[in-house]
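Note that one protein chain of the assembly has been removed; the remaining protein chains are unaltered in position.
Naming follows writing order (A, B and C), and every chain is counted from residue 1.
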Amino acid sequence: MTVRYKLGCQLCYEVRSPTVFIFNLEVAKLLRHHDVVESLTISPDVSRRIYEVPDIRNRYFSIEASPGPLEVRYAAEVTLEVFRADPGTIGEVPLAQVPLDIMPFLLPSRFVPSDRLSAFAQREFGKVEPGHQRVTAICNWLYENIDYQRGSSTPQTTADESLILRAGVCRDFAHLGISFCRALNIPARFVSCYAYGLEPRDFHAVFEAYLGGRWWLFDGTRQANLDGLVRIGVGRDAAEIAFASQFGDIDEGPIKITIDHADGSVEALGRTVDAISTEEPAPNAGAN
Amino acid sequence: MTVRYKLGCQLCYEVRSPTVFIFNLEVAKLLRHHDVVESLTISPDVSRRIYEVPDIRNRYFSIEASPGPLEVRYAAEVTLEVFRADPGTIGEVPLAQVPLDIMPFLLPSRFVPSDRLSAFAQREFGKVEPGHQRVTAICNWLYENIDYQRGSSTPQTTADESLILRAGVCRDFAHLGISFCRALNIPARFVSCYAYGLEPRDFHAVFEAYLGGRWWLFDGTRQANLDGLVRIGVGRDAAEIAFASQFGDIDEGPIKITIDHADGSVEALGRTVDAISTEEPAPNAGAN
Amino acid sequence: MTVRYKLGCQLCYEVRSPTVFIFNLEVAKLLRHHDVVESLTISPDVSRRIYEVPDIRNRYFSIEASPGPLEVRYAAEVTLEVFRADPGTIGEVPLAQVPLDIMPFLLPSRFVPSDRLSAFAQREFGKVEPGHQRVTAICNWLYENIDYQRGSSTPQTTADESLILRAGVCRDFAHLGISFCRALNIPARFVSCYAYGLEPRDFHAVFEAYLGGRWWLFDGTRQANLDGLVRIGVGRDAAEIAFASQFGDIDEGPIKITIDHADGSVEALGRTVDAISTEEPAPNAGAN
Partner (left out) sequence: MTVRYKLGCQLCYEVRSPTVFIFNLEVAKLLRHHDVVESLTISPDVSRRIYEVPDIRNRYFSIEASPGPLEVRYAAEVTLEVFRADPGTIGEVPLAQVPLDIMPFLLPSRFVPSDRLSAFAQREFGKVEPGHQRVTAICNWLYENIDYQRGSSTPQTTADESLILRAGVCRDFAHLGISFCRALNIPARFVSCYAYGLEPRDFHAVFEAYLGGRWWLFDGTRQANLDGLVRIGVGRDAAEIAFASQFGDIDEGPIKITIDHADGSVEALGRTVDAISTEEPAPNAGAN
């Protein structure tokens, strides 16, 4: 079953000095993103440099903006086909069989100091049955132990700080989930997306864990439907896939994000019992 | 019932430049430390500056050592009279009734960043029945969640780091216990002591919480008998009551600590069900 | 020469749950604060618990406030007599001669991790001529290397963080100055005060270093006149002498602070070349 979504965003800035912006807000070029129709408007009109990371299909574009107002508007329609499976059938991949291009997602990164959290992860999740259910156990733990609290973190907050403060936003939940996975030798990565059901509407961050030869989606916040996430990008952590990075002096104006069923129908916020993926099996899984 | 202990320590140094040492290793002048007989030998013999903090009765002495070997030997016999009570009868003191000279023990300190741990403490212990049993719950949590692990911390380790690393030594268990107490508005302080039953023999650190108008002893490590702790000093945290502080260039040699029943009898390591104090009621408790 | 100041503050709160407040905003009982005339108004009127720390003469009072608006108003007139000396005549006190009750001001504390900053302090100030001028060198370094920037720190910011971020407010400048002093074995402490010349008007924080047997004032921010500081309190760091601490659920309203010459005259912001103290020589200085 597929759902067609209508989504977009509108970002406004007051640019005060010549500024390079890098944006990562277009829907990713996934095989499961069907029939994408999209438009991007930059006002005033400036030329874009475009870059699509070949392997992970993030789409960045950068612009050089002159002083004055700047508006970036993106709109898309996309039919999302999620892959569903029985979580009980999805095991962990033995370290010696993890494809080496997935190995970087086992390493600590800026906001994911998994090297400091191995004892914590072992203590809390070391005895949980391995596989998809272990990462679900991590998500349940996050939901039960960390307060989702706007304003509780900054762009520099690391996962160990969130753990101490017991509070965070979606970004921090994802960083903590990734930390615990990596500390348990489960490859994990950060996912930015348009999330159906999220209120108030905003960009969303969740994470993927590499299990049984494929990347699976997880969300410890329970703020959106796991089968309603339209991917923007993936990275080691939030440092790699900021929606917008600026190198210059600017004022940020309001941000507006939307995602709705394209046919206007409404779906309740709910939690599926299926394991959900919007990725294909890793090309070299099992081939090692 | 009282027990007479025979205890002491021997500290050796190779002093390489003129060095000021401050020691805090003599038994505290408590009313419940009866019939103290003690001797202190410094080789080579140098003059001591002596200082006893009037309120908390820590006994510091400082020396200026010249280059060469230095040995400090302390031996004491002391009869310890512990005060026992039924934990169920010991409540928390409402903030507005905490004597103001006990207030500093509610503040964060160098190794006790209780200001960062309030959400954590609330989450884990906020719903536990207040009183002596709440601090016991904290100790049980420490025992179950933190690994007692030699070499897992340094003299600069703070309680939030121990919490992340899930490991520490007695000093770190005490700092974490104090952190949680202060975060719950229970005054708490660091206690250094000679500890009957501790193996291998070493100085020990535990903590006290101020409850029902009196300071009560707690130890999350379960490494020694709570009713066999002969106090050396108390402070906000380990920064205040190092056994030895040096200002100069030295090599530390071996340390030897002993504590035994003076009559040669041996007692098993065990946990008393009583609340234990070696302090008198706070002089101004209730007088506010 | 003395100056008479007229000063005060007005603090407003909306109390939402029964809340214990501890305030420390009255002028300290110093010998050099002459002819103090003061008034304190709490609306609604509630009983105060009063506490004056005998040695350091901080004046705390605590109240228990019921839900509703709360206003605390303090007004005072005080004649300040500063003690001036030639900085070149003020040396450092050898460690072995530091009175032991001043020793705690050599220890690291919550916001002053001087134990981590000894190499930094040695590198920057180890070769500066000891004495008052060395602490002045620290203040000059702070002024030249740290940006005074509102909003750059939080109540949990520690001195090592300010050093990394190269920014802070008066509290952070004081914490860093204290850190460097303690790392160099110069006792140092945090001072809160009403500061003539500070714009915009606010409580101010500076620090004192113990040199030549007396506490001397220092201010790395250059935001106020060093000889126009009317002391409120002293402590190891900001943790000990918050102007107001609350234990409960409140909203903070506006704060208003004033300090003017009582005779209405106006003095320019300037930097005196004298060493300035508002303390007496340490009672036991030299007596060790």
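Simple rule for what comes next: a contact is a pair of C-beta atoms (placed from the backbone, for glycine too) under 8 Å apart; a residue touches a chain by one contact, two chains touch by 3 or more.
The model shown is predicted, which means the values in this text are computed figures rather than measured ones.
Peer 1: The complex has one chain that is not drawn here; which of the drawn chains does it touch?
Peer 2: Result for the missing chain's touching partners among shown chains: A, C.
Peer 1: Hey, which of A:16, A:34 or A:49 is the one touching the hidden chain?
Peer 2: A:49
Peer 1: Going by the contact rule already stated, which one of C:34, C:84, C:150 or C:166 would touch the omitted chain in the full complex?
Peer 2: Touching the chain that is not displayed is residue C:166.
Peer 1: With respect to the chain omitted from the figure, which of A:109, A:223 or A:278 is a touching residue?
Peer 2: Hidden-chain contact among the options goes to A:109.
Peer 1: Return the single residue from A:202, A:219 or A:240 that touches the missing chain.
Peer 2: Only one of A:202, A:219 or A:240 touches the chain omitted from view, namely A:240.
Peer 1: Footprint of the hidden chain on chain C, which residues?
Peer 2: 116-117, 119-120, 123, 145, 147, 160, 163-167
Peer 1: List the chain A residues touching the unshown chain?
Peer 2: Interface residues of chain A facing the absent chain: 20, 22, 49, 51, 60, 62, 64, 95-96, 100-101, 103-104, 107-110, 112-113, 115-116, 155-156, 185, 239-240, 247, 288.
In this section, only the chains that are shown with their structure count from here on.
Peer 1: Based on which chains touch which, is the overall arrangement a line, ring, star, complete graph, or other?
Peer 2: Contact pattern: an open line, chains touching in sequence.
Peer 1: Once chain A is fitted to chain B on CA atoms, what angle does the rotation have, in steps of 5 degrees?
Peer 2: 180
Peer 1: If you tally C-beta pairs in contact for every chain pair, which pair wins? Let me know.
Peer 2: B-C
Peer 1: Could you tell me the distance, in whole angstrom, between the mean C-alpha positions of chain B and chain C?
Peer 2: From the centre of chain B to the centre of chain C is 31 Å.
Peer 1: Counting only Cα atoms for the centres, state how far chain A is from chain C in Å.
Peer 2: Chain centres of chain A and chain C, defined by C-alpha means, are spaced 46 Å apart.
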